[in-house]
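Every protein chain of the complex appears in place save one, which is left out.
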Amino acid sequence: MEVLHMFGSEEQKKMWLEPLLRGEMRSCFCMTEPDVASSDATNMACSLHREEDQFIINGKKWWSSGELRPSLCLYLYESPNVTPHARHSMILVPMDTAGVKLIRPLTVFGQDDAIHGGHFEVHFENVRVPASNILLGEGRGFEIAQGRLGPGRLHHCMRAVGLAEMALELLCRRAASREAFGKKLYQHEVVAHWIAECRLTIEQTRLLILGAAHVLDTLGSRTARKQIALIKVAAARMACKVVDCAIQVFGGAGVSGDFPLAHMYSYARTLRIADGPDEVHLSTIARLELRDQLAKL
Amino acid sequence: MEVLHMFGSEEQKKMWLEPLLRGEMRSCFCMTEPDVASSDATNMACSLHREEDQFIINGKKWWSSGELRPSLCLYLYESPNVTPHARHSMILVPMDTAGVKLIRPLTVFGQDDAIHGGHFEVHFENVRVPASNILLGEGRGFEIAQGRLGPGRLHHCMRAVGLAEMALELLCRRAASREAFGKKLYQHEVVAHWIAECRLTIEQTRLLILGAAHVLDTLGSRTARKQIALIKVAAARMACKVVDCAIQVFGGAGVSGDFPLAHMYSYARTLRIADGPDEVHLSTIARLELRDQLAKL
Amino acid sequence: MEVLHMFGSEEQKKMWLEPLLRGEMRSCFCMTEPDVASSDATNMACSLHREEDQFIINGKKWWSSGELRPSLCLYLYESPNVTPHARHSMILVPMDTAGVKLIRPLTVFGQDDAIHGGHFEVHFENVRVPASNILLGEGRGFEIAQGRLGPGRLHHCMRAVGLAEMALELLCRRAASREAFGKKLYQHEVVAHWIAECRLTIEQTRLLILGAAHVLDTLGSRTARKQIALIKVAAARMACKVVDCAIQVFGGAGVSGDFPLAHMYSYARTLRIADGPDEVHLSTIARLELRDQLAKL
Partner (left out) sequence: MEVLHMFGSEEQKKMWLEPLLRGEMRSCFCMTEPDVASSDATNMACSLHREEDQFIINGKKWWSSGELRPSLCLYLYESPNVTPHARHSMILVPMDTAGVKLIRPLTVFGQDDAIHGGHFEVHFENVRVPASNILLGEGRGFEIAQGRLGPGRLHHCMRAVGLAEMALELLCRRAASREAFGKKLYQHEVVAHWIAECRLTIEQTRLLILGAAHVLDTLGSRTARKQIALIKVAAARMACKVVDCAIQVFGGAGVSGDFPLAHMYSYARTLRIADGPDEVHLSTIARLELRDQLAKL
């Protein structure tokens, strides 16, 4: 499994990977920063300085998602004075290290996700960790991230399809159980066409994801970049649309806490931002498409 | 003021209207019901039976918005055995009457609005009120509602314009203060075009609302029906679009509780449902437009 | 090949099918009628009466596409006094039969397609053909049409993908060869995102079509109905969108006759109407989706 390779040394495997796989330890990933537009990874302001055999970490991170109380974080930082591709590094930080401050849980559309893990703001003030905690080696953070982001996005997209299927099922059942103006809701042509549009967008996205997964499996992360960017945009948009239709069919109940739709919308809407906003992915697709089209000339 | 006419008798004015105007009493309006599609007012299932000089009320209402603890509710119910236009009545119910149960506050996209008033589910179990609490008289509920809904919707729409202006202002400031990929966010052409699209939809909606207000003022509620339906659809849609753009520019901060955008989205999205879903208004517009077009023949 | 079965008798095969396959004869299909909404096949007004061993045909058809001068038409008509599924029949009519009048070529967005076949209005005035010209037998027109429409729509959709690929290629080349405001058109972020959106919609539609073809091949026309309806809607919409983006990038040249885009738009836009308008297919999808969803209960 590709993920295991991040833990380069035998010591790291023993100390961190094995407890993680045994479920004795939880981890979170600290990448996004509150003070800069993190859609551009070169914006990162968190710093890390070496002092003999230790690294000293300073900075603020947020949207660090994971278990309520992670024992370990993967901390991504940037060294500005290095060539672009070697700027980012990842280092392991036990959460009980002095100077690591779990500031607060963040809400998403007012909903406190803290109960099942949540998203946190975490500050690092002169946090010291052994130099051996670095993953693979200094400057290899970008490489690790690139290798993991494709599969990670694929999972996000698959979850979005499952979520949309559930929303459409709820929509259909509600439309079949309630009446307005003398007929079932689904007998209203406009509602019927929403059902059709939802099925259309789900099917198109499901097939696109299956296609991307096939390219990822057979040709690898690098070749699958266009497909991964395509599904990231398509899946988030699709989930937002389907859940929005379902909410409209449910009326007031749709935005309430009595049904999962309002919560599903929070997840779907956030997906248009998380792991790179739609716009960054659209720019990636355009660049790769132009490269392919102009290569034909 | 048209609203005063609802309180038909001198006694009602003294007992209810005056304390309300003095701010000593708070009211809420109980119309939507959890168990039926309330977009169709003829679906209402709440019942009211006369027994000598009292009315006995039974039923469930929700999305009854108002102060945390209203002292009075305006209760709308239906008498099925009467001619359609005389079916609905409105009656005043002091909230401390035996059998009135404030069940729970409702959340909107997970946000508990209870602090500043909130939306409640209220049950009525054999609630008895004096017959003299009826407003204007039995069967005049539809008439009262029609007279008040136009101006009420106008206010909703005006608030939506104000909310959208605030969201656009936040969007512009954020776009001018953050950088990604070597330039300010607003220098990204796609973000710049969002700003243009937001201004376009706000201006179009503002003018449509001003036009509707003019028709309402000069020609009355009945003539303004098409205009009111038009603004209801346009304003809710406009507010959703502008807030959504702002959220995207803010990224993670946009869906968090650190800025008002996530809360604004809840309001904007709910507006597409509250006071009649978009689809009911679109059907009204179509009916009136066809009447006008075919009258030309 | 399924199509051959339409010609039920040996005589029909010898007289019509063989010359058609040898390219000595051309055919057109007369279904759509100018005087009724033909999206609903039960609206058809063309009549056919039997008189001994002949059929007498009367009626008007249009959008009968084919070679400039077809030698043969497949004429679909309805017998109102029969059970619904047995109402439609198809009959072969040699175009030189007395009473067959090729009225005029029709234009599509002003373009006269007559040179390469075109679409015609054809009138039938007391046209007499031998009873043996009926295909498969009276009342089997619906059955023939159903068997052929799936594969026919699949071909339309495949052509739409090819057309869209060509439009996107033209778009990319133009965007790479022209400059405005100091940079290549494709360096304008908005144009770049159009390229990404075009690739996205093409990929999603291509995969949906491949999926539908697989279901058609392996499970047959009847099972593939939902998939066929989905691709018909998706492909027409996709082609319109891609060609529209390309036109916008080309500016005035895009709507002119100097590039194929204006003509491609005519084809793409017509596809939203031809072979059943989008709305009829969306209603079909909704019906089948609801059937599937409610079957789970």
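A, B and C label the chains in the order they appear, each numbered from 1.
Just so we're on the same page, a contact is a pair of C-beta atoms (placed from the backbone, for glycine too) under 8 Å apart; a residue touches a chain by one contact, two chains touch by 3 or more.
Since the model is a prediction, treat every value here as computed from it, not as a measurement.
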item: Visible chains in contact with the missing one; value: A, B, C
item: Option from B:Ile57, B:Ala234 or B:Leu261 whose C-beta touches the chain left out; value: B:Ala234
item: Chain not shown: contacting residue from C:Leu20, C:Ile56, C:Ala86 or C:Leu106; value: C:Leu106
item: Touch with the omitted chain, as defined above, among B:Ala180, B:Ile195, B:Ala224 or B:Met264; value: B:Ile195
item: Interface with the unshown chain - residue positions in subunit B; value: 168-169, 172-173, 175-176, 186, 189, 192-193, 195-197, 199-200, 203-205, 207-208, 210-211, 226, 229-230, 233-234, 279, 281-287, 289-290, 293-294, 296-297
item: Footprint left on subunit C by the chain that the document does not show; value: 32, 34, 36-40, 43, 62-63, 106-112, 178-181, 185, 188, 190-191, 247-248, 251-257, 262-263, 265-266, 269-270, 272-274, 277-279, 282
item: Residues of subunit A in contact with the chain not shown; value: 188-190, 193
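Everything that follows uses one rule, which is that only the chains that are shown with their structure count from here on.
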item: Approximate Å spacing (C-alpha centroids) for the pair subunit A, subunit B; value: 36
item: Subunit A-subunit C separation of Cα centroids, rounded to whole Å; value: 43
item: Whole-Å gap separating subunit B and subunit C, where each centre is the average of the chain's CA atoms; value: 47
item: In subunit C, residues with contacts to at least two other chains; value: 189, 193
